[in-house]
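What follows is a single structure, and I will ask about it in a moment.
A single protein chain has been omitted; all remaining protein chains appear in their positions.
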Amino acid sequence: MAQNEMLAMILAGGRGSRLKDLTTKVAKPAVYYGGKYRIIDFPLSNCANSGIDTVGVLTQYESVLLNSYVAQDGRWGLDSKDSGVYVLTPREKADEGLDVYRGTADAISQNIDFIDNYNPEYLLILSGDHIYKMNYAKMLAYHKKMGADATIAVRGVPMKEASRFGIMNTDGNGRIVEFEEKPAKPKSNLASMGIYIFSWKLMRKMLVEDMKNPNSDHDFGKDIIPKMLADRRNLFAYEFCGYWKDVGTIDSLWEANMDLLDPKNELNLNDSSWLIYTEDVSTLPQYIGKDAKVKRAYITQGVRVEGTVTNSVLFTGSVVGKGARVTDSVLMPGAVVEDGATVTRALVAENVRIAKKAKVGSRGSEEITLVAKNVKGGTK
Amino acid sequence: MAQNEMLAMILAGGRGSRLKDLTTKVAKPAVYYGGKYRIIDFPLSNCANSGIDTVGVLTQYESVLLNSYVAQDGRWGLDSKDSGVYVLTPREKADEGLDVYRGTADAISQNIDFIDNYNPEYLLILSGDHIYKMNYAKMLAYHKKMGADATIAVRGVPMKEASRFGIMNTDGNGRIVEFEEKPAKPKSNLASMGIYIFSWKLMRKMLVEDMKNPNSDHDFGKDIIPKMLADRRNLFAYEFCGYWKDVGTIDSLWEANMDLLDPKNELNLNDSSWLIYTEDVSTLPQYIGKDAKVKRAYITQGVRVEGTVTNSVLFTGSVVGKGARVTDSVLMPGAVVEDGATVTRALVAENVRIAKKAKVGSRGSEEITLVAKNVKGGTK
Amino acid sequence: MAAYKAFGIVSSADNSIHVEGLHDYRPIGSFSFLGRFRVIDFPLSNMSNSGMDRIQVYVRSRPRSIAEHIGSGRHYNINSKRGKVQLLFSQDSNVHSIYNNDICAYSENLDIIERMHQDYVIIAPSYMVYKQDYCELLNEHISSGADVTMLYHKVDNAKEYFQNCKTVNINRQKGILSIEKNLGTAKEKNISMDTYCMSKETFISLINAAREMSSIYTLSDIINIKCGDLDIRGYQHKGYFASLLSLSDYYRASLELLDYNIASELFRPEWPIYTRTTDSCPTQYYDTSKVVNSFVSNGCLIEGTVENSVIGRGVVIKKGAVVKNSIILAYADIEEGVHVENAIVDKWAKIIHVKDIRGTAEHPQYIKRRDTL
Partner (left out) sequence: MAAYKAFGIVSSADNSIHVEGLHDYRPIGSFSFLGRFRVIDFPLSNMSNSGMDRIQVYVRSRPRSIAEHIGSGRHYNINSKRGKVQLLFSQDSNVHSIYNNDICAYSENLDIIERMHQDYVIIAPSYMVYKQDYCELLNEHISSGADVTMLYHKVDNAKEYFQNCKTVNINRQKGILSIEKNLGTAKEKNISMDTYCMSKETFISLINAAREMSSIYTLSDIINIKCGDLDIRGYQHKGYFASLLSLSDYYRASLELLDYNIASELFRPEWPIYTRTTDSCPTQYYDTSKVVNSFVSNGCLIEGTVENSVIGRGVVIKKGAVVKNSIILAYADIEEGVHVENAIVDKWAKIIHVKDIRGTAEHPQYIKRRDTL
C-alpha cells in the first residue's frame, strides 16, 4: 500500500516576531490569510492533495491554538483510517530531562521514534509558514527518477536579490554541486524553499550522527545539507514555478492578501482541482446591505457589509457598519468597523473593534498600519 | 447548544512503573487490556457515551505512542464538527521557560488558556488509567441538582481496606464534611475515585491562586479539595456502583483480564448501549484451527489458535501454534507462542515470541510471570 | 441533554406534493436555502443542538444529493460512534404511488425503529425551516402527560401562502380537535408544522393502526383520526417559520430573510445551523460590481449587479449582467448583459443568449438545472 511511502513533517515552531502583535498569542503558521485561511492550511492542504496521509507538525513556542487547530485533522481530510495530523512538541523522555528543539534537524531527530512507527521510505520536510500550492507527489517522482538521496525544492529569485537567500548551484542535470547561504556574489538564482525530500534510511543515520556532534547547530541548512554535499551524496534541485510567499512582516502579509484582489492572481484559490481546506465555520453567507458599495474585494461567508469596501480582504465574521469605509485594508475574523468609521491601508486584527467614526490608517502611510487593539470613537 | 457545557480533562501522565517493562516504552494509560482495548479507551469511550465532545489529555512522560493514539479522535467518535481529543503536553510559554506538570492541579492550571477557548460551565477531571464504565452526564445532573461547587465520585471499599484510600466523610445528604488521605481509623468506606466535576468559574479562580502559592503541591487531593473544605464550599460525593479497577501492578492487570473470562462479569463489554471504542485494525476474524482446543477464553479478531487455549485472554494478532498450550495467561497483541511451547500463569507482552517448545510461567507461581522479551526454544 | 431520551426522525414530503422545477432533481430536503444551506440542515441542526444523536432520515426518491450532503453526519456535530444519522429508504419500487407515504416507510423499517434504545421520538419534516429546541418540546410533552404533542405556528397570511400545508384546530387547553388541509379560507390559521413528539410505543401503535385502517393513511391522517381517542396537544412555535411545499413559498421564504434582522433571529450563534462545507474560496468582487441587499455565498465571481437576491456558491455574474429579486443556485452562470428578475435559476444553468428573464413576485420564473439559455 502506498500509505506510508512518504511521511511529511511540518516545521511550525516559528515565532514570527516580525509579525508583531499578530503573533503574541499565536504562532506564525496559525496567522490568518486570504479571507478564510490560516497559513498552515497551505502545506496541510498540499499534503492532502498530494496523497500524503500522515503529517507531523512540530511546534514549540506558545502554541495551544496552533496545536488544537491542526489536531482537527478532518479539516484537511487527513482523518481516514490510517491518516492523521500529529502535534509533536518537545517532550520529557524516560532517560533525559525535558528538551526544546535546538534546530530544524534536531526537531526531526527528537521525533525519530514517531517516524519509526510509520517506517516511511521517504521523508518530506516542510515549513509551516509559506503560502503556495505544490504537488509533492510530483516532487517525489522526480526524487525517485533522479535516484536522489535528497531533493530540495528551489525557486528562481531575481538575481539581484539572490544574495538574501540560500542559493543552490546545480550542474546541467539539476544536481546540486554547491550550497551557499546568502552569498555575496551569487552564482545562481535558485533559492532553497526549505522543502526537502530525504530517503529516510540515510537521513535517519545522518540525524543520529548529527545529534552526537557537539559542534553542530542541528540545522538542515547549516549542517545536514553541507555534510551531504561533503559526502558527495546525490542532491537534486527541484524547480518550483508558481506563486510562493513567505509573509514575514506585516507589510508582506498585507501585500499577499492584496494579491488576491486581482481576479487573475497566480495563486488561484478558486481552482477546484487543488482546493485549500480550512476550518469550517457555521455562519450565514456574506450579507451585502441596502446601502453597501463593494468594489474589488475578496469577501468570505459570515461577513456583513453595510458601508463601502474598496480594494480589501474581509475575513469571516467581520462587519463594516453603515457609512463606514474600508479601503486597501484587511479585516481579520470578527473585526468590526462601526458606523461611519474609516480604515485605510490597515490590517485590523482578530475581533478588534473600530468604534463609530474612528479613523485608522492613512492613504499615504509608508508602512501598513496594524490595528491590534480596539480603537475608540472619533469626535467628528 | 449543549456542546461545551462540560469539558473533560484526562490526567494521563502516570508512568506506571509498577507495571515494569510494559511501561518502559508506553505510558500506563496506553497499556493493553481486555483483548482489544487500551486502558485509556475506557475514560474516552465513557466521555463519548456521556455526550462530552471535547477532551484534553494531559501527558508528559515518554508518550509519543499515547499522544498519537489519542490524537485519532475518530476512534471514539470524538471527531464531529466541534469535537476533539487534544493532547496537552507541558509547553514553552512566551514569558517562561519550558515547564513540567508539578501536580494534578498544576496540569490543569498550565492549560487554563486551552480551557478558556471552550469556556465551559463545568470541568470534569478524570484519570487515564482506570477501567470502568460510567455515565458522567448523570454525575453532572447530580452536581447541578445538589448545587455543588465540586462533586467527587466515590465508591465503597471494604472497611478494613479503607485506610489505603483517600476517604470522604459525608453527612446524611451526601455532602462531604471531611477528607482524609489514608486514615488510620477510617470513619467511612467511601474512597475517592479521582473523578471530579468542578464548576469552572470557581475552580479557575482557585487554580490561579494555587499557582501562586509556594507551599502548595498543586494537587487536587492534597491542596485543592482541602482548601475547598476549609472554605466551606459545597462538596458532594457521588457514589458509583459497578466494576472499577486500577491496574497498578502486573498481578492486578492480569487479574482484571481474567475477570472477563466469567461470562457474567460485571464490566460486561458486550452491552450495546455502552460500547467501549478502540483502534480499528484490519485483520481476518479469529481463526480456530483444525486441532485447536479453546475453553473459557476471551479472544479477539486477528488471533490464530492452532493449539490449546484455556482460561486465557488473547489480543489481536496473537498466535498459538500447533501443540502449544496457553493456560491462565494473557497474550498481548502480536505475541506468538510457537508450536509446542507452553505458557502458564503469564502475561506475554506485545510482539514477544515464545519459541518452539519453550516453557514460560508455572501453575503454582506466586506472582504472574511477565514475559517482555523473546524466549528461546526449549530442548525437549 | 434531556433529548438523549429521544431519537429523531426527519420525514419526507408526501408524494402528493410537487414543487415546480426544483423538485424534479432532488427532494425538498436537498433544496438549496440561502445559498450555503440545504433545507434539511434545519431539522438536523435542531436535533443536534437539542442533544439528539440518533437520527433517521427518510428518503423516498433521488437520494443521491441527500446521501452526499449528510454523509457521516459529523458536520452536524453528531458523535460518529455513539450517534448516527441513518438514511432509510423506501423500498417500494413505485416511488410516485400514493401508497408510498411516510407510514409505509416507517412500517418497512419498523424493526429498526423497534431497536432504538430511546423511549421517545421527535418527528420533524425535511421541508420546513424553523428553529426549535426539542428538549423544551419533549419536556412539555412529558410533563403534560399527552399522548402526542405537535408543533403549530400561528400565521395571518394563510390565504396567500402555506399552500399544501395542514392547519390545526385547537381548544383552550391546547388540545387538537382536528387537522385539516389549508384551503386558504381564512387569513389567520394555526399551521401544522408536521412535527410530533411521542413515546416510541405510541409511535409504533400509530403506525400499526394506520396500516390496519388504510394503506394510504399518513401519520398526520392517523393522528387526526385519533384526536378523539388520544390526548393530542399543540405546542406553539414562535419565531421564523417557513414551509417549502410550493415554489412561491420557497421564493418568498428566501427573499424574506434578506431582512437581516429576521435572518439573525433564525441564525443565532448559540444555535448554529450546520451544513456541509464545500471548501470554496471567498467571493471575488470586481471593479464593476454593484451588490445590494443580498446574501452571497463563497466562490462567486461578481462583475455585474445584484439586488435583493440570494446567490449560491460558485456563481458567476458577468459584466453588465443584472440580477434582481432572484435566487441563483450554485454554479450558475449569468453572462454579460443578461437581465434576470424575479427568477429562480437552478444549479449549473447558463444564461447566455436569452438576455431577459423575468417572472413576477407571485410567479417567479424557474430556469432548469443545467439549462443553457
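Note that the chains take the letters A, B and C in the order they are written out, and that residue 1 is the start of every chain.
Rule of thumb we're sticking to: a residue touches a chain if its C-beta (ideal position, glycine included) is under 8 Å from a C-beta of that chain, and two chains touch if they have at least 3 such contacts.
Computed from a prediction, not measured in an experiment: that's the story for all the values here.
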Touch partners, limited to displayed chains, of the chain removed from view: A, B, C
Touching the absent chain when the full complex is considered, from A:Ser80, A:Asn213, A:Asn351 or A:Asn374: A:Ser80
Contact with the hidden chain (one of A:Ala71, A:Ala105 or A:Leu275): A:Leu275
Contacting the left-out chain in the complete assembly, out of B:Gly13, B:Pro29, B:Gly51 or B:Gly74: B:Gly74
Those residues of subunit A which, in the complete complex, touch the missing chain: 1-3, 45, 48-49, 51, 53, 74-83, 137, 273, 275, 277
Missing-chain contacts mapped onto subunit B: 34-36, 74, 260, 263, 269-270, 275-278, 280, 282-301, 304, 309, 313-314
Residue ranges of subunit C at the interface with the undisplayed chain: 61-64, 67-68, 71-72, 74, 81, 86-89, 91, 93-96, 111, 279, 370
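The definition used in the following text is that only the chains that are shown with their structure count from here on.
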Steps needed, at minimum, to go from subunit A to subunit C via contacts: 1
Chain whose average C-alpha position is farthest from subunit C's own: B
Mean-CA-position distance for subunit B and subunit A (Å): 38
Junction residues of subunit C, two or more chains touched: 74-75, 272, 274
Residues within subunit A bordering two or more other chains: 74, 280, 282
